[in-house]
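Note that one protein chain of the assembly has been removed; the remaining protein chains are unaltered in position.
After this line comes chain A, so read on.
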Amino acid sequence: MLAFVLRRLASAVPTLFIVVTISFFLMRFAPGGPFNLERPLPPATMENIMRTYQLDQPLWRQYVTYISNAVQGDFGPSYIYKDNTVAELIGKGLPYSMELGLYALLLALIGGVTLGTIAALRQNSVLDFSIMSLATVGTTIPNFVVGPVLTLIFAIVLSLLPAGGWGDGSFSYLLLPMIALALPQLAVFARLTRGSMIEALHADHIRTARAYGLPPRIVVITHAMRGALLPVVSYLAPCAAALMTGSAVVETIFTIPGIGRYFVLGALNRDYTLVMGTVVLIAIFVIVFNLVVDLIYGLLDPRVRHD
């Protein structure tokens, strides 16, 4: 298994390299630049800035400089948030995004799997129907609607919870953004679990287990769940990467100081280095979580074990 992990990590290097290269040139080919503002700068000022940030050099040289610095862990200064380097900005914001994302992931996973299982066990009942309707609603209502509505009810009308900000980081500040972030994913997990659970419950080995007279709880949790979780686990990787690298929408609505917004703001502002930094980060998260998920997959399904 160690060999597998090492092989996968080694193959991640060219993947990252390709991601970085494509992003670098895509960013540069977008019209405008980090210093084209609503208020344009006088040409001489622009020249001074271009020289200072070495943006006046040929693109290939900028690329070589960027790659060689990035390999050494230097992602450069942010062109827009000038008092900080990209590493500083991400370093400051990432803990907030990760903490919030982790809670949201747990909520989505536990809530979704539980609801999905209940729905599957009571297939075609009122309960199943209600849960699945809720899941449909959860996937279709975007969190830029859910977020403000939650704030309106709990912060403005009832004055129970803060309307936004990280505050002291206590649970009261995290609750609403966590729910807004988790809800769509929770719905996906519920649907996935229900579908695969229904299938699993009809499998031969479950019928056999039942015929042996095993208690229903054991049948479901020990035997059916194992197979039913496979699609859930596959979805876990992209979901975890997305949640833990922050959501621009939820962070903006609840004014959370995470990194989710840097990706969007960076792209809009043509903050080349900041976009590159977040791209690399997200790529690493996706690669790592995919690896973790493949390992978990092996535990659940002996046929794909990585020996």
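We adopt the following convention: a residue touches a chain if its C-beta (ideal position, glycine included) is under 8 Å from a C-beta of that chain, and two chains touch if they have at least 3 such contacts; residues count from 1.
The working rule: contacts and distances are computed from a predicted model.
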Quiz item: When you check the chain that is not on display against UniProt, which of "Peptide ABC transporter substrate-binding protein", "Aspartate carbamoyltransferase", "Acyl carrier protein" or "Sarcosine oxidase subunit delta" does it turn out to be?
Solution: "Peptide ABC transporter substrate-binding protein"
Quiz prompt | Contact partner of the left-out chain, one of A:23, A:117 or A:151 | solution = A:151
Exercise. Write down which of A:70, A:98 or A:287 is the residue touching the left-out chain.
Key: A:98
Quiz item: Of A:66, A:254 or A:285, which one is in contact with the hidden chain?
Solution: A:254
Exercise. Touching the absent chain in the whole complex: find that residue among A:75, A:103 or A:166.
Key: A:166
Quiz prompt | Touching the absent chain when the full complex is considered, from A:15, A:36, A:133 or A:208 | solution = A:36
Quiz prompt | Interface residues of chain A (partner: the chain not displayed) | solution = 30-33, 35-45, 48-49, 51-53, 80-84, 89, 91-96, 98-99, 148, 151-152, 155-156, 159, 162-170, 251-258, 261, 268-270
